[in-house]
Structure formats: structure tokens, C-alpha cells
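Next up is a structure, given as C-alpha cells.
Only one protein chain is missing from this complex, and each of the others stays in its spot.
Let's look at chain A:
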């Protein structure tokens, strides 16, 4: 049986851990409307991967440092500038990607499999990658659990929470850093470019079924796990690229559920 192979077990585990991180952080990305800035963060993370390959470290580790750093900078400048936040995000988006590719081409004697970082290849996930994913999940869950009420107040009404002396800049940077960590969790599963899909689609699907943020987080974890397992299974048995299959499954499921729901509401 295929289920006994280590690479398949790793793939399933990676999918589940990715779904947990996405369910938690994706819910905030959706309700706080951080989709575009998350796009910037995930693409900028590619700079960290390039750096890791060049320096000879595990690229996930350098991506953590690089993307937390760039998301903090992004957070600070987008709050300090009164306008043109989207321009800054766009610039960061492109610069991060360009830096990553530039570093990879400086790496002597190594022709890396670029596609697996850009679009993911869940069947090449290693034990170490899994350990990194577990550690990141623990960090994400712990911070969200401890700061739940603060994140809720901040996400709902940033201005009011600032008046009640919630440290909004700090909270925003922590939230963006958690997005960055989630992106790193997603790299090996769906890759940098497709990460946005898993940050938004499970949470968006969950939001169709509940009006409570807590339930939305739980539902999107479960829905995400469903999408992952379905996607991994299909990609394996039909011999298709894993990242793209997972994203297509997620996207089609979301649209189908959205359609069914609006049909039911009409009748």
C-alpha cells in the first residue's frame, strides 16, 4: 500500500500542518482584509529561499527570518505612510522575488528545482521540514490563543482599539509575522505563488457557515484538512502536480459551495 511509504506519510502530515496554520491565520487574513499584503509577504519570502540556497542553509529557516523581517518592514511603512500602501506592497512583492532569483543564480554549481519552491512539491517534504512546520504551528497557535481578544478587537476596529491603548503597531506586526510564518509552512506544500490560495480559500469557505471568528478558525482548519487530503490523494493517484491540484480542489470547492449556498438562499 502506498500509505506505508514515508514520503506519502510526510505528505499527509505536511498537508495537515499546513491546513492548521492556514485555518488560524487565513481567518485573520480574510476578515481583516490582508489578502494583498499577504501576497506581498509570501512573494517576498522567496528572497529568503534564494538566500538560504546561496548560503547553504535550509531554505525554510532563512525564509522564516527573511519573511518575518520583510513583513515587519512592510507593516511599519504601510502604517506610517498615509497613502500608497498598495504601491509599497507591490514593490516589496517584486523586489523579494527578484532578490531570490538573483541569489539562486549566484549559487555556484547548483541548478535548483525552482518550480518546487514556486508551486510546491509535497512529495519531497523531508522530516526536517515537518519538524519546522510543527514548531511554526505551535508558535502560531500559542500567540493566537494568548492574544485572541486583542487580535479580535484590533481586527474589527483598529482605530477604536488604538484609543483603548491596544498597541496597534505591535499587534499589526505580530499578525503580519504570523502570516509570514504561515507562508513558510506552505512553501513545501503549495509553494510561494500558490500560498495565497490556501491563506484565503479555506477561511472564505468557513465564513459561509458561521458568524463567529472562533468557529470560523475551527471550520477553516477542518475544511483545509479536507481540501489537502483530497488534493494530495488526487495528485498522487492521477499523477498530477500536488500544489496545483490542491489549489484547484480548494478553488472549485469554494466556488461550488458558494453557488449552492446562494441557490439555497434564493429558493
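Throughout what follows, a contact is a pair of C-beta atoms (placed from the backbone, for glycine too) under 8 Å apart; a residue touches a chain by one contact, two chains touch by 3 or more; residues count from 1.
Here, contacts and distances are computed from a predicted model.
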Exercise. Refer to UniProt and select, among "Acetolactate synthase", "Aminotransferase", "Lrp/AsnC family transcriptional regulator" or "Cobalamin import ATP-binding protein BtuD", the name of the complex member that is left out.
Key: "Cobalamin import ATP-binding protein BtuD"
Self-check item: Sole contact to the chain not displayed, among A:140, A:166, A:199 or A:246
Solution: A:166
Quiz item: Considering the entire assembly, which residues of chain A contact the chain that has been omitted?
Solution: 31, 33, 82-83, 146-150, 152-153, 155-157, 159-166, 207, 210-213, 215-216
